[in-house]
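Omission of a single protein chain aside, the complex is shown with its protein chains in their original locations.
For subunit A:
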Amino acid sequence: MVLEATMICIDNSEWMRNGDYSPNRFQALADAVNLICGAKTQSNPENTVGILTMAGKGVRVLVTPTSDLGKILACMHGLEIGGEMNLAAGIQVAQLALKHRQNKKQQQRIIVFAGSPVKYDKKVLEMIGRKLKKNSVALDVVNFGEDDEGKAEKLEALVAALNTNDSSHIIHIPPGPNALSDVLISTPIFTGDGEGGSGFAAAAAAAAAGGVSGYDFGVDPNLDPELALALRVSMEEERARQEAAAKKAAEEAGNQEKGENQSTSQDVAMAENVNAGTSEPESKATDLMDDENALLQQALAMSMDDSSSNVATRDTDMSEAASEDQDLALALQLSVQDSTNDQSNPTDMSKLLADQSFVSSILASLPGVDPNDPSVKDLLASMQGQSEKKDEDNDKEQKEDKK
């Protein structure tokens, strides 16, 4: 929470047309400036930021220090590239602008973006540095682009001349795939001195660390923290639910295998089957709904090929997949559930029909059928009396007849 007035000196010389930073040096610089302006104005509500250009037709102050972020960002549009950078003049104009700041409590800071060669002598820069130090101005230098005529050395000397208490920094950013702003995020220029930086800086850094996707769920947690929290909580609940379902499915699959192998423990198997069977219509419905989901289909087909005996190995596969691809993992989970249900159904259909409560619940769910109807009850009773080897097709026909 440093209270600061900052002047940002932009290099808009011809050198900035170079494309060695994506998309070009000037665009990269503009992005970085936007980022820093945001960080500075958010770290303290009374912070002010101003912008000036060092090239073109001489040094030009675009915005005097203001806390209005919109004003700052607006001035960055339509900037023209041209001329050569005048570093000494730029820094001195910036110092003048800072000197006349409204709030004398603000610390003074100049941030210089230097992308073109520095024509000034090292001695001149050191003199300017001492002058800044005397006026209690801190200076950050972002050195990128050209590196001729000992530019890095000169800028180092400039910063060294005024550095007190480690308040001034210089960073060298070589051309590369990383955007200028991404590199800046992790530097003390962006995070501020000590204190781990502002909340904005931390959030931006976290977003950058998380990858290019930026914010979770496409919502900026800074703009709407409550929404972001709600989304995160519901995401976690959903994840927990899916995990529990997967666990249950695996258990059921294991139990069913047991039931199939040991026909003597029929009661247990039956109870399990009731569970599996009741969920069958729902899962079938979801199958139809997700018909267009090619990924799911593929996963289903794969899991159908597998025999239910290797459920355990498949589970480990799934956990591996989960770490790689969430979508795939989800599809796999669903398919495991489905396949265990599907596999159990044809073989155990006769057992299922033997269970009165299950059949009556099915009948109740059918339209136009009253399970309490005496004729239906009679039929059910007769069905139970029949042998368990009865063909499932016949049963289905009977049911259809009833309809």
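List of remarks:
Just so we're on the same page, a contact is a pair of C-beta atoms (placed from the backbone, for glycine too) under 8 Å apart; a residue touches a chain by one contact, two chains touch by 3 or more; residues count from 1.
Just so it is clear, contacts and distances are computed from a predicted model.
Choosing from "PITH domain-containing protein", "DNA primase large subunit", "Mediator of RNA polymerase II transcription subunit 20" or "RILP-like protein 2", the protein name stored in UniProt for the chain missing from the display reads "PITH domain-containing protein". Touch with the chain omitted from the figure is made, among A:133, A:172 or A:232, by A:133.
Of the listed residues A:17, A:105, A:123 or A:239, the one in contact with the hidden chain in the full complex is A:105.
Although one chain is not displayed, its contacts with subunit A can still be listed: residues 99-100, 104-105, 130-131, 133-136, 162, 164-165, 167.
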